[in-house]
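Here the complex is missing one protein chain, while the rest keep their positions.
Letters A, B and C mark the chains in the order given here, with residues in each chain numbered from 1 onward.
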Amino acid sequence: MKNDPNCKFDVAKIRSDFPILSQKMNAKPLIYLDSAASTMKPRQVVESISDLYYGYYANIHRGVYLFSQISTEKYENARSVVKKYINAKYDEEIIFTRGATESINLIAHSYGRPNLKEGDEIIVTEMEHHANIVPWQQLCKETGAKLRYIPFDDKGELILEEYDKMVSNKTKIVSIVHISNSLGTINPVKYIFNKAKEVGAVTLLDASQSIQHVKVDVQELNCDFLAFSGHKIYGPTGIGILYGKLHLLEDMPPYQTGGDMIKSVSFERTLFADIPGRFEAGTQNIEGAIGLGAAIEYVSSIGLDEIAQYEHSLLEYANQKIREIPQVTIIGNAKQKASLISFLLEDIHPHDVGTIMDKLGIAVRTGQHCTEPTMKHFGITATTRASFAFYNTIDDINVFIEGIKQVIETFE
Amino acid sequence: MKNDPNCKFDVAKIRSDFPILSQKMNAKPLIYLDSAASTMKPRQVVESISDLYYGYYANIHRGVYLFSQISTEKYENARSVVKKYINAKYDEEIIFTRGATESINLIAHSYGRPNLKEGDEIIVTEMEHHANIVPWQQLCKETGAKLRYIPFDDKGELILEEYDKMVSNKTKIVSIVHISNSLGTINPVKYIFNKAKEVGAVTLLDASQSIQHVKVDVQELNCDFLAFSGHKIYGPTGIGILYGKLHLLEDMPPYQTGGDMIKSVSFERTLFADIPGRFEAGTQNIEGAIGLGAAIEYVSSIGLDEIAQYEHSLLEYANQKIREIPQVTIIGNAKQKASLISFLLEDIHPHDVGTIMDKLGIAVRTGQHCTEPTMKHFGITATTRASFAFYNTIDDINVFIEGIKQVIETFE
Amino acid sequence: MSELNDLYQEIILDHNKNPRNWGKIDLPSNFAEGFNPLCGDKIELYVNYNGDKIQDIKFEGNGCAISKASASVMTTMVKGKTKDEITKIYNEFHQIITEGCNHDHYIDENLEVFCGVKEYPGRVKCAALAWHTLNDILKRIDNNG
Partner (left out) sequence: MSELNDLYQEIILDHNKNPRNWGKIDLPSNFAEGFNPLCGDKIELYVNYNGDKIQDIKFEGNGCAISKASASVMTTMVKGKTKDEITKIYNEFHQIITEGCNHDHYIDENLEVFCGVKEYPGRVKCAALAWHTLNDILKRIDNNG
């Protein structure tokens, strides 16, 4: 276990669950440092899908026969797994969506549209992913509400005094990113949501970058709503979660309409179903839900504390090594930071960095990371981002650091 | 090939691609007669997913590294496969959605809301699936437009004279189901859409039950829009298609908003991307698209003509056998009919039929099949439905017929 | 068909064919409708409650054999009973359909036919529909008195 700085975490065993990590890319062993964009999938998740399709698949919810009942049970069991993982109170508070983006759109539509009016305010941060900006801009256009942004400083930390001044009884929704996908900043959610609750605002946490790294307890954090995507927590694409407090969801009109979300349909009118069915129109992503359940069980079996600790040790090592390279400027230096590093290499464009890294087998993300306003804050258009997950090793980081040096050499 | 009435179609070979068909259900060999609810998945589809996750997975569209490029290529290749399959003109006319339900919701939102006003009319049929009723009811509520229903006769055939009287220059959208999921009726789409075009209405085809059985050519059928779900054409759940004519899609505002569907985002405003990206917000269902592509390639490799012919022979055999049972009343006796049979067994409730069949290993669907208005037409609340796909055999039908007899015996 | 005997027993088939207490009560003291959207089962339940006991009870509806038989059996069991007595029967019934029968315990012979329901998760709601509808009525009686 030479890869493990703590000599506790069995990363070799974990890597054996991820066959793709033994692949080559451009004839070099794959060094995958793009888990913030999407994580790889363990065997357990892929097999949960083939088990479904080879073993007991059927459409869910209305079949009287056994396979339909088993499929329904497994689908609903995935809901319970998510509920437990985020410590929600009721299964009905967990809605399966297509991903974080859809979850936020659903809230903007079904909570925002009926409840907001001219003069109301929505607060987000300047470091949001586009998914937590554009739906609110659209909602503001429709309702006349105003969108406000909590600024951050040059380290990438939110300026809470500005938030304190901003929040008022006009504030109706406070929707913030838990961990920034381009800066790595871990935001002080509890402080922000407690303030929001003082003025009676509804709170939404974009947990897309936190759910796979740290414990997210919706009750402790005072979340009214929470959104994340399955594909970032080692689960399949095409599935995501919207958590909502029971009394809020119960009062919300449906988002999409169609089969499986109605009590009765006649030519004249339609009676909608109770939650969660009301928000799950049409045939659901059965394999997605089951795969997500398997992914969360996988993560839980390793243990979030162990994961957080190991990933933090990777970050520390990478930080130390990368700071030894004088041409590197790190973008995002918050004290509380998740295991990713966004950086610049003097005037070498990130896309050139990415392309050269690619040829070396190293997958890093380059660009604005769907956070254009965050980039603008720093007066830049792109960074190179390396993000670390629990299947990465100290060796991965060594190769990555060598890669940076080769990029610099190429451009000398 | 004793199972094949035409001695041409190699059903044994096909069945070997579907491992689930060798499973037992309630200790009896599975007889799966619920393909109209959802089809089973061939090995080729499941393997396209494990190949992705074990071989080359990465998030698509914005990665400079090889795996991201391969994933993007495979995703976009699936779009081309769909385009070719339905004979669309351009790749950009193919939008990946979550399923038929979402496709219709998207059209109601992004085409319907901006284009319809009070006094306008939308025409559907009395035999629609709820997915092609409820979104229009909602749209009518918002816009003041009126929803009209083409009636059908007791055989389950549309009364075209009524449609002829109904269609007028008030008609803005004509949205009809190609093949009814509860009656099996194949509707005269061409006639209906030609009439619609005469008054300048926009046409939408719900191809959920036809895309897997017959050739659907969007240009020949005069479709402006078309919707179907992947899980009914041997593909994964959580993926579906919206086809739209280029000039229509180009003028439509986005549906969901977020990452990957924008050109630029600032605090003040957002520029949306061109199609198809504008309608694919957030991380897409990559495995779903790739799996759907594999499914369509599988279907094409067998050949739609061969499939249609074989399935028709199954229907004919089943029809002949079931009519020999005097207690059976078939619901839906259109001349043009797809390979499914909805029926009643005197006063034995369909759920009891389904439960007894289940114990015999036979999967049939019972209930209103998300077509409550269709059921009301016949003054019933439910039917038992057996639907046949190309992996079914004459033996399956024999067991099914025996099953019906046992149900009748039980209740004697 | 022996596997099916556990659910589709003579007695259930008999109650299905000849439901007891079938029909309406004119001017009932209480009325409720039950609906199971998943399978479309419907029941209309008519009750005459005299402030102490259910004096008369009738039902009509549309549903599968299990839901019809369950309603029929229920009406025969609750007629003439007080609310407390009914609650006790309901609790036993509920335990039977969700957990099955433990033959160490005494089981009311009228309810024995439902011992097999548990094996059919899709049918539990059918069996429970009539009882849930009666519960609605009893709750309203509670609130008014």
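Rule of thumb we're sticking to: contacts are C-beta pairs under 8 Å (C-beta built on N, C-alpha and C of every residue); 3 or more make two chains touch, one makes a residue touch a chain.
Given the structure is predicted, the values throughout are model-derived calculations rather than measurements.
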Checklist entry - So which of the visible chains would the left-out chain be touching? => result A, B
Next on the checklist: Which candidate, B:Gly63, B:Gly112 or B:Gly361, sits in contact with the chain we can't see?
Outcome noted: B:Gly63
Checklist entry - Which is it among A:Asn132, A:Ser313, A:Gln368 or A:Asn392 that touches the chain not included here? => result A:Gln368
Checklist outcome for this item: Per the whole complex, from A:Arg113, A:Lys146, A:Lys215 or A:Lys359 the residue touching the absent chain is A:Lys359
Next on the checklist: For review purposes, identify every residue of chain B that touches the missing chain, sorted by number.
Outcome noted: 61-65, 68-69, 73, 262-264, 273
Next on the checklist: Considering the whole complex, not just the chains shown, which residues of chain A touch the missing one?
Outcome noted: 26, 348-352, 355-356, 359, 366-368, 381-382, 406, 409-411
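Here is the rule we go by: only the chains that are shown with their structure count from here on.
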Checklist entry - Using CA atom means as chain centres, which chain is nearest the centre of all the protein shown? => result B
Checklist entry - Of the other chains, whose C-alpha centre is the longest way from the centre of chain C? => result A
Checklist entry - CA centre of chain A versus CA centre of chain B: separation in Å? => result 32
Checklist entry - If you average the Cα atoms of chain A and of chain C to get two centres, how far apart are those centres in Å? => result 47
Checklist outcome for this item: Flagged in chain A as touching 2+ other chains are 62-64, 68, 262, 264
Checklist entry - Residues of chain C touching 2+ other chains? => result 38-39, 120, 122-123
